[in-house]
Structures are given as C-alpha cells and as structure tokens.
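For this view, one protein chain was removed and the others were kept in their places.
We call the chains A and B, going by the order they appear; numbering starts again at 1 in every chain.
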Amino acid sequence: MSSAEFAQIAVNAILLSGILALVALGFSLVWGIMNIVNLAHGAFVVLGAYFTFYLNELAGVDPFVSIPLSMVTLFIIGFIVQRVLINQVVRAPLLATFLLTFGLEILIVNLVNYFFKADLRSVTTRYSGTGWTVGVVRVPYIRLAALGIALVLVALTAWFLRATRQGRAIRATGMDIDAARLTGVKVGTIYSLTYAIGAALAGAAGSLLSMIVPFDPNIGGPYTQRAFVISVLGGLGEVANVVLGALLYAFVDVFVGARLPELSQAFTFAALVILLVLRPEGIAGKKFYA
Amino acid sequence: MVASGGNGTAEVLLEARQISKRFGGLAALQGIDLKIFRGEILGVIGPNGAGKTTFVNCISGLDKPTSGEILFKGVDITKMPSYAIGRLGLARTFQVVKPLKQLTVRDNVAVGAMFGAKGATRTTAQARAYAEEILERIGLQHRKGHKAAELTLPDLKRLELAKALAMNPELLFLDEVMAGLNQTEIERAMELIRGVNRSGITLFVIEHVMKAIMGISDRVVVLHFGKKIAEGNPQEVIEKPEVVEAYLGERFAKRVRGERKSP
Partner (left out) sequence: MPERKLSRRQVIAAASILVLLVALLFVPKFRSEYELLNYTRFLILALMAQGWNLIGGYTGYAAFGNVAFFGIGAYTTGLLMISKWAVPFFPAMFCGAILAALVAVVIGLPVLRLKGHYFAIATLGVAEATREIADTWDSVTQGSTGIDLPVRSEGEFFYYSALALVVLGVIATALLVRSKLGYAWVAIREDQDAARMLGINTTPLKVLAFALSAVFAALAGGLTAYQNIHVTPGDFFKLEYTLQMIIATIIGGSGTIFGPVLGAGVYQLLSTYVWTKFIELHPTVLGLIIIFFIIFAPRGLMSLVSEGLKVVRGQKRFRWQGLLANVRAHRVT
C-alpha cells in the first residue's frame, strides 16, 4: 500500500481508538469490579445512539450537547437494570450471568427494533463532513472532536476512580469485596453505581457513534465483542491499559478492515485465541479480577 | 515405622534434589534436598509462607519447580503432569479442601478409586464398592449418599482424605488436614493417620498443630523461607535454636538458649 493510504489508515485508527476505549472502559470496569461479562453492553451503546438521534430529530438538540443527557439517562437505566436484574445473579456461576445479560441484550435490541424500526440512521448536522486536510490525510472534525471527548471522559473516569471516595470504594470492592464491606462500603450500592457508570460510558460512546457511522439496532453486538477483546488485551486492572488496548486493537482492526474486511471477525477471533492461550493476563495488565 | 531394603538400609520412596521455585522475584523454595523413606511418617513444619504447600505443589505436579529433580520410585516425575503422578501412586490432599460439590460423598471417593493407581482395573461399580469400604474406615459412611456440598468442615476434611486414599497411593501428602479441628477431632485425626500408615502408606504430613506432629511423626523436617533448616528426630529438631528462632523470633530463641529449656 502507498504511504498515503497507510497514513490515512493510521489516522483513522487513532480517531477510532477513542470511542473504542470509551466502550471498552465501561465494559472492563463492570467485568473487573463485579466479575460480570455484560453482554448487554452493546445494547447500551445502541440506546445512546438512538437517544441522541431522536433528541436531534425531535428537538433539534445538537448531538454534542446531548451527550451529558444521554449519559445521565443511561446511568439511570443501568442503575435500575443492575438493581432489579443483574444483582440477582451476581454471585451465580458464569453461565447464569452470561445468559442473563444476553437475554437482556436480546430484549433491549428487539424493543428498539420494535419502536424505532431497523432503518439505518445517522445524525447529520451542518458541520458533518467538514474536516481538516493535512497533506494527504483527511481528518474529519467530528471524528476529531469525538476522539477528544472520548479521551476527556476516560480521563474523568480515571480521576473519579482514583480521587473520589465513591471511586475508591469501587476499586476497593473490586479488589476484595469482604474487606471493603468491613470498612463500611455498601457493596450493593457500589455494584449498582459501577454498572450504571458502565452504561453511561456506553451511552456516551453511542451518542458519539451516531454522528460518525450509520447505525441500526444491531450495531451493539460487535461493539461488545470489541470491548471484550480490548479488555483482554489490556488486562482488567488499569484505565491506561484499556486505552493502550484500544489503540492496539484499532490499528489492527482498521488495517485488517482495509485489506480483508470480510474476514475481520475470523482474524479477530484467531488473534484473540492466540493471545489468550499465550498470555491470559493480557498485554499489559495483571490478572486482577479474572 | 520405616521399611527397609534387603540389606537393612531404608528404601527411598521419593527423592527431591535441589528443588527451587521462583515466582517472579520471589524465591519460594531454595535448593531443597529431601528423601522420604518408605513406610515412614514425615512431619513437615515451618512458619506460614515457608514454602511447604509450594513444595507439595511442585512434587504433585500442580506446579513445576524452576530447577531441581524429583524421583518417585526411581522414576523422574519432575515434569510429569499431575494425573500421571497420581496414577503412579502419589496422592495429596488440599489445604483448602476441594470436594466435588455436586457429587455424593460416595461418588467423590469413587472417582479417586476409578482414576488412581488401581483405577484401570476397576469398573465404576467396583470403584463405588471400594469407596464404601474406605468411607467405612474413615467413618463417613453415614453421609455416603449426601452431596459433598452439604458437609461440615471436619467431614469435608475426612472426605478429602478418603478421596486420596481411594487412589491406592504408596505416598500420601497431607496438607494441614487438622486446621480448624477441635481437640477431640485432632485426636481422631491422629489415630486415623496412624492407621493409614499402618496399612502400608508412607505419609508426608504438613501441620501447624505441634502436638499432632510430635505425636505421629517418625521424622520431622523444618522449612523456613523456602529453605530446609532442620531435619531429624522430632524431639531434637524442635529444640534446635534455628527452629525456635524461626517460629518464635530471635529474642525468644535467645531466652530459650539462655534457660536451656524448651518453652
């Protein structure tokens, strides 16, 4: 491939990695702290996307402005879902939580399908399609902004986990639930909080995606898969690792996508299996809560 | 009691040569040399973290030593997978018991009988019958139909032992089987262990309960920070200053030396 193609691919990868990091962060947080592989994570991304779309369509709200609203809405939804459903199986064997979150995903996606229909949607604004041309490379403004916002949210989450009482309580619960309880942490609330944060981050990612790609109710699944791979790549302990994992994944994904788009899943799967067999701790992280 | 070879010297059942195990930067075991003689009860003591369980893990195949060799009945088992070692006649219990929860007590033990040293010669029915015999000896037959998940801790400990015995081992590693037991239960456990030894099984017993170790061991080995610091007759070993110091600290050891009495 030419160097121009390569440069564009590299830029695309970097731009994509922001959103991937956002999606993966919420997912790996829930996995790391609660040991729940949330197969409904992608559904929350979809919800975020539709939320932004309809807010824009019906009320003319600028998609960027809708992001905080989307996050709050998804936070509430996530909180309720955890309290009512997920909490019932938190300590159950893996298959139970897997199937439960899967059932949840089916439910949400089908409801979205029913109410909003399956046509491809996209949020277009005055500034869609505008971009910056640097030499041979094109950098769309929206994608750049999305990258920026994603990174800001990731950094905010990292700060929250480190510096606030609730955030530290979350990390403590993830490390040793009994010790955390002994120090007065209300584990049930922490779990709901964690799941809600995960959903909010997914919602934000969905909102960003709505401006960038055409979407329908089914885009969630592949994002859950990507979140899984990135979480494994980066390990479940540190936020920074998730970002690294996302970057790495984005590069591989974009690169393979440019050459062999039809076999991207096969490739991802093969890479994942090789990685897991060789190094279950992921590329950088410790096997913290796995 | 120790079995002797033809010319009066004891037969070496297991020999560990220069066993070392590192976990990253931590040396859990450093150059351990140990011989276990057929027929004996070898007691193993040492403060927490001394490497006792790590040692058993390396020998039984759950883990592999970073360097060194292990010979069992003359066969090099250093790199053998644990199931093969089990079939050769080496069994172990786990400090944190590992029952097969959804199986009945009888079936738990039957699994050992099916896949252990004599497993190939048994059908499932024969294995279950043998399991009942073992449960009878151990005193668990009244719970044979219950699921393992329903057992109390002392019963779980006995189940752990029964499973290992069902494998017809020649050498059995017991890892803190008495932890969490009260005085009466400890006495019974000691009797049980002596009985197992009398039936011809060589034992390697890790224990913290001093009374038990002193009461049943032919020889005692002391591990500390991954090294073997003493070995020999139980009474002599525990009076050694290095041993006292390892357990009770230097100040106390000095006091002991000063008084020339054991605490």
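Everything below uses one rule, namely that a contact is a pair of C-beta atoms (placed from the backbone, for glycine too) under 8 Å apart; a residue touches a chain by one contact, two chains touch by 3 or more.
Computed from a prediction, not measured in an experiment: that's the story for all the values here.
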| item | value |
| --- | --- |
| Touching partners, among the displayed chains, of the absent chain | A, B |
| Residue touching the undisplayed chain, where the options are A:F98, A:F160 or A:F251 | A:F98 |
| Given B:L103, B:I186, B:M214 or B:I229, the one touching the chain that is not displayed | B:L103 |
| Candidate in contact with the missing chain, chosen from B:L62, B:M214, B:I229 or B:L248 | B:L62 |
| Touching residues (missing chain, whole complex) on subunit A | 31, 37, 85, 87-92, 94-96, 98-100, 102-107, 109-111, 113-114, 177, 187-188, 191, 225, 228, 232, 262-266, 268-270, 272-273, 276-277, 280, 290 |
| Touch list for subunit B against the chain that is not drawn | 60-62, 81-84, 86-87, 91-92, 94, 98-104, 107, 110-112, 114-117, 119, 124-125, 127, 163, 167 |
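Throughout what follows, only the chains that are shown with their structure count from here on.
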| item | value |
| --- | --- |
| Separation of subunit A from subunit B, taking each centre as the mean of its C-alpha atoms, in whole Å | 49 |
